[in-house]
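With one protein chain held back, the other chains of the complex are shown just where they sit.
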């Protein structure tokens, strides 16, 4: 997963990119970068491993001059997590200097790479963004929009891309629209961003989603091209964005993520109306709104049962067993007198490997929880994602390899309830239309071809 | 404010100190340090500016060998914030090597320092902990406990101290017991810590508070001395610990902080029973439990109205005006459809300068809040703290310089309600006894002498 | 200028590369890097700005496992001095992973780059080594040697290259042999290096020079291919290597650099036999051996007149005027009682801009030198180098823009003598053959075409 942001025709463009990336930080904590461009020719890039707030101090932002800037936060969906693969990716080619920031996953990357190698291309990186760069360099078009449209026509899979090409800021989404990309406006500037909350944070106004397949070209504060691919696909938006990935204050599919989650909680409460419980306890922070919806629907009291320690980050790379044991309970602290002796509905967003949930249940048991009814605001995750969400292989997905009873036993819970798939879709839809979602991780139906599964 | 932690007779003592400090990180984010001791003679110290999780990697903890360790997190209450003043403070003297970690503020520091200088002492630091070290070096006692008892007898003000003296771990609290210090146990080890949650996190069990004035000496897993000062004072525990400073999962005065805060919210609801509102919105994270209590008492719905961005830390040291404007709304994001068109009870823990509250109210107004009734779960702060809380001078305290009507106007709120002082005391007390609190910042009554006000 | 080193079939190959680079450090102090390869597939690279001894600690060398390693030290001859351009340059292409280290300067770089861009190549770097990579990726050959031979056939200018291609270590020199590259042997390993001293330092034995145009392919301790280009050129070895650039303990053209320099000094003494002087003083360190030769030939006493401060490095990036004045005399300290009252023959290797020489003369005058006869062990530098030596543009070359009399006055010396070009060639030749040198910087005769002058 990644987050991307672009702004054009703005004084201090890099500062707005910084604000946008801070807002999108939850989409990728591994590396961050900003490229700015003033004169249409020379680009300035600063990127590094780490968090946005650590990487970009004001002194550095002041060096990223220019009225156009794009930024990127990265959480690798592949194995190689190095600075080399940090974005934006800047390259020089027949079309001049180009910068690109990419969110998604190309599913025919290896196939294209082999063809490129045959024609003499060299590769310095392992990210699939380099493939995009090569395709741009080898494509021709009468306009910048046509060039980008042709460049991405070979790509399969999921991609939302923001380019700087000369003086232009360009946004693209794949024909299925798997990954989000929105258009905003602020004074005389257009903004492109992964989520509406980043537009808000930069002081802008959300205009509309970039459409599936759309190529939108912005220059001097105007949309100068707006074109679509020759092939037209039915939209398949990743429903996991609402379930887990996006910020609650973002708006997806004309519905705030927060409201979708409250609704998921309400549906869960309906599914579990026979469960007698004393309190609803969310796993912070993603379970909070589902828990609120559950509480409202069921009348069972919502309680904050955990303190989350925000100071505990990814500080221990490969800690020893000893260290793991000592620090096991540092991230989530139970509030004992909330939990002790209670029948609890525990709400989390999703169940992937099951290992974290097992630890959380143990923490509740240790402080005296009487019953634990575990409710997930999505269906069982049974298939891996090839479109950019970092889910593990199928054999690591607990719902793919264990029965619900076995999972119940593994987790040591009194009951286990998944939101059913129709309820999930209804909760996420604004208008009752539930056809436009990619639910591949829940139903195994992949809308587009997966040519290269190993990437 | 600071947080302190000590453990004795434990394998991997420094790892438990690390866990304790992570749990106490909210008490001081400026610097952190751990000193360990194995053989009663040589001490190993690692300390640095920054956060606990950044400073202590496993490789470093492995160098801090030994079965006794003390740790410290610091938020300076004085001007000089440098590594030089980071703790633990280790020194060599007639009694051998000694390490000390200090939470509090000595109010006759300058007077003692002048006397020490007369007798030929040298000073390398600006913290008042160095004064404690000098007093130890100049004192004599038949036992380690007597030595420490005599050493601290000259001190006025607030202090909770943890020492390593040779093979012994020693805890002390000032005779008024302003600052917390608790005793815990884990297997064959005793633990001393600022808060019970740190004992819990280390896997230990809370035993009791260290009493005001008590000097407790621990060696080889046993309490070998437990003595009291000759002068006996009435306990005056800092009530601001419950209002704001301590973790909600800690237990103070035999009552969980969370419960005290829920009760504050209930009393506030009673005080404000004539206010008609649609929702209760807390300022995260400290207002959450008061808001819960308010909601329970009033029946008005609790709503999460803000997303707090935990990625935005102290990244911009002295940012430019331009930068401040751009990043103004990064820390707290309003969830628009929760707020818009609503009559809101906004709950925060306390009002000090008023500048942050003014910004938060503006954020709510910007997204369409209809009415804002601002409720504080403590009385007006009208006097500075000399006992270790980092409150500003009186002329910066908004309640000391403005009338409530002027504050209401300044903040742009429809009503402004402070929890009254009796309700606050009742909420914090376990047994109805409301005499044992220091409420100097609310009532201006300082239990002990302030000899040197300028420190 | 750069230095390159490669070793094959050696345990701890990267440690020998480290030793080689330390020995070649004088050829480039800007950045250094090592790439190692064990299995013919995966390469490990560490490179950084700075000095070899700062970049490579034993812990890092231990991560560079494998029996083949190449290394590079860089002093940029172009403007962009960034980590991006540090070498070895590693890329993936149709032939697998390839690493290359480059010493020299390609004179048709821009022309090739334009053609590559037309065919859709992308560029991430600004160094001409990336061009070499593209040519390799676009070439085909029945063997690794043929591949490299074809790849470099388009290149004009100066290049000595070391590649790792799969399991093979490959060395190449351009058809004119401008830049040095030697072959050494150590136990069952072959070594390729810029200078013989690096072979010696690694404990190996110098075998022979790699010949102009030669492509030499080494695998498993054997030379498996040894081929030559179709075009055959007359050797034109850069004579500046002997004059200034190479280490005195290296052997070039079958003659030790030290002996060449002693001989230059002897010829200078013959040219200056009418000058009456008390002492010969070299500018350390490059003038020492010429001064020795001059002293031997003339009978005038050699004296160490300067202490060079080896601690003063490139510490002040763009110092202020104030700082420049304060630190002006830090690098070379005169020994007053050697200099004062003496008629001095001052010997330096070459005169390029003249600004440093002017300062040195002033230092000698300040401590009382009576007469200064300035002798240069090479002719006037009148033309820029396009083959990899970092000489400035013609208008910055003092001998290109000023008469000898004007230079004498500018430097404030009593006489000024340049070694004449025939003497220089004779001094550098082992066998009296003086045809095989490139003396373009002295005579303006460029052996090969300079297609792109601006690179």
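Some observations on this one:
Read from first to last, the chains carry the letters A, B and C; within each, the first residue is number 1.
We adopt the following convention: a contact is a pair of C-beta atoms (placed from the backbone, for glycine too) under 8 Å apart; a residue touches a chain by one contact, two chains touch by 3 or more.
Predicted model only: the values in this text are computed from it and were never measured.
For the chain that is not shown, the touched chains among those present are B, C, taking the whole complex. Touching the chain that is not shown, out of C:41, C:223, C:312 or C:445: C:312 (per the contact rule at the top).
Between the chain not shown and the residues C:326, C:401 or C:445, the one that touches is C:326. Residue B:91 is the one among B:18, B:56 or B:91 that touches the chain not shown.
Among the residues B:41, B:117 or B:445, only B:117 touches the chain that is left out of the figure. Touching residues on chain C toward the chain that is not drawn are 12, 15-16, 18-19, 22-23, 25-26, 51-54, 56-58, 61, 197, 200-201, 203, 247-249, 256, 258-259, 288-289, 292, 302-304, 307, 309-313, 315-316, 319-320, 322-323, 326-327, 329-330, 333-338.
Listed here are the chain B residues that touch the chain not shown: 90-94, 117-124, 133-134, 136-138.
In this text, only the chains that are shown with their structure count from here on.
The most central chain, judged by the distance from its Cα centroid to the centroid of all protein Cα atoms shown, is A.
Measuring from the averaged C-alpha position of chain A to that of chain C gives a distance of 51 Å. Distance between chain centres (mean CA atoms), chain B to chain C: 63 Å.
Centre-to-centre spacing of chain A and chain B amounts to 37 Å, using the average Cα coordinate of each chain.
Counting partner chains per residue, chain B shows two or more touched chains at no residue at all.
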